[in-house]
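Just below is one structure, and these are the notes that go with it.
Here the complex is missing a single protein chain, while all its other protein chains stay put.
Moving on to subunit A:
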Amino acid sequence: MGKKILLEHINVPGIETFDVYRKQGGYTAVEKAIKTMSPDGVVDEVKKAGIRGRGGAGFPMGMKWSFLAKPEGVPRYLVCNADESEPGTFKDHYLMKNIPHLLIEGMIISSYALGANKSFIYVRGELMYVIRILEKAIAEAKAAGFLGKNILGSGYDLELVVHPGGGAYICGEETALLESLEGKRGNPRNKPPFPAVKGLYQCPTVVNNVESIATAAWIVNNGGDAYAAIGIGRSSGTKLISASGHIKKPGVYEIELGVPVEEFLYSDEWCGGIRDGHHLKALVAGGSSVPILPANLITKLANGEPRLMTYESLSEGGFQTGTMLGSGGFIVFDETACIVRNTWNFSRFYHHESCGQCSPCREGTGWMEKVLHRIEYGHGSMHDIDLLVDVAKKIEGNTICPLGDAAAWPVASAIRHFRDEFEWHITHPSEATQPGAVFKGEMALV
């Protein structure tokens, strides 16, 4: 299960430079695409590959590309989403910092396929040092004739612009990102119209995640069928997982989709297991927005079969016993972690990041944060638990963008699986508010 597509050359010294990247076979995919393939031919390979968007929603990339409207005389845009702000997710940061040319190469191929002559990489502003790395890589690629006017003598022109955000999680949502790129507040737009029809500057636009776009080079070099052969079924290819929390080896790992969760968590090749002397208590598999699962549900499905790192297996059982692959932010909690405190922390995050356009999200996230704060600090009542469930339910599905759902799910799932821990905070406030206090009831430790 060690197939590497994105990180194969990550440890080659100097891989961040054009020359070393090129020596490792870099930019051959640009040559192949531009010299021997039509734009639609590239789209077809990406479709065959079956790769699903790596930013969180998992929408098939080739299908998204084929929806792009192509009215005569109207520019089309490709925008790379490098806003990476979902708690627990740091893979795009790692990829761009270490192998910037992989993204640049992917941007050239993808822009060619979509017929874009100006494409943008929207990077969260905090990563200004990464922006400088990307700009250097772009200058190198341009000097070598892979960017700019008449690329490789083909008549195709492309300019890449790296754009900094200003610190706002919501700008990761694609329509908020487009607003932000236009120099406005990051308020998500109502859909429809979808970006494929009216996106940046009201022109047809594709927005894709860094990891999705970076995969394009391999797909062009090896063919869509070869990519589809990796992984399992509709979860084709490899995925970068950002692993954090109480594990021996936090970091970014590339896995073939289909690795059992248990193996990913305990094998020395990846997380290396729970830190010494501790046990797995809970896990968030796909970034803070996806439902948290207790230990007994994360490594095994409800029917006892092993749970796999795939879109399907992680969501098996719906929200009753399952979760989602999301952005691949794998956050591990051992028995020292307080679920109530973590839920309050995440709630504060969503409240802080709500753009404020829709009342259920703006008011609901603040309300949940307040109620969770009072439970955590020993002033809660039993009624508060049901109140939280009720507020979460009323946000879900009633907002312009999915941030509302993303705020509701962590709260609803924490209560679903760890209700006794919330109750303990309410019935034993003086114990629960001691520093480092954690509920020691019947936890399903593994």
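Here is the rule we go by: a residue touches a chain if its C-beta (ideal position, glycine included) is under 8 Å from a C-beta of that chain, and two chains touch if they have at least 3 such contacts; residues count from 1.
Note that in this section contacts and distances are computed from a predicted model.
Protein name for the hidden chain, per its UniProt entry and selected from "Carbohydrate ABC transporter permease", "Phosphoribosylformylglycinamidine synthase subunit PurS", "Beta sliding clamp" or "NAD(P)H-dependent oxidoreductase subunit E": "NAD(P)H-dependent oxidoreductase subunit E". The chain omitted from view is touched by exactly one of A:N342, A:T399 or A:S413, namely A:N342. Residue in contact with the omitted chain (choice from A:P87, A:G258, A:G328 or A:G366): A:P87. Contact with the chain that does not appear here is found for just one residue of A:P204, A:G224 or A:P250, A:P250.
Although one chain is not drawn, the whole complex shows that of A:G186, A:P260, A:G380 or A:G404 it is A:G186 that touches it. Per the touch definition above, the residue from A:E16, A:E173, A:E353 or A:E396 contacting the chain not shown is A:E353. One chain of the complex is left out; on subunit A, the residues touching it are 75, 84-90, 92-93, 118, 124-129, 132, 159, 161, 163-169, 180-186, 201, 242-246, 250-252, 288, 329, 331, 333, 337, 341-342, 345-346, 349, 352-353.
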